[in-house]
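Sharing a structure, written as structure tokens. Questions coming.
Here the complex is missing one protein chain, while the rest keep their positions.
Take a look at chain A:
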């Protein structure tokens, strides 16, 4: 059992499109760690701290929103072009899928 403080390099994940609806894999969840005041990904045999971008995305994953809808919400919140945010979100979602955190 290990608990890793941060994400390491991951293999390239499957292609993600904006119309994909993503959800957490069974046995994986985002949880607020009250004692350490941080968000953690709880997964089989490990708990790790996602970076701020991953955290912002994962807090919007509810199993119903499409990736595009998550992009829209983040574009409304952050002062950046939608295309830039879409690029980052698609890359991060693919990465999280490759890490067995998210699935379609």
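Just so it is clear, contacts are C-beta pairs under 8 Å (C-beta built on N, C-alpha and C of every residue); 3 or more make two chains touch, one makes a residue touch a chain; residues count from 1.
Criterion: contacts and distances are computed from a predicted model.
Chemist: If you had to name the missing chain as UniProt does, which of "Cytochrome P450", "Amino acid ABC transporter ATP-binding protein", "PqqA peptide cyclase" or "YbdD/YjiX family protein" would it be?
Modeler: "PqqA peptide cyclase"
Chemist: Considering the whole complex, not just the chains shown, which residues of chain A touch the missing one?
Modeler: 1-3, 10-11, 13, 25-29, 31, 33-36, 40, 42, 44-45, 47, 98-100
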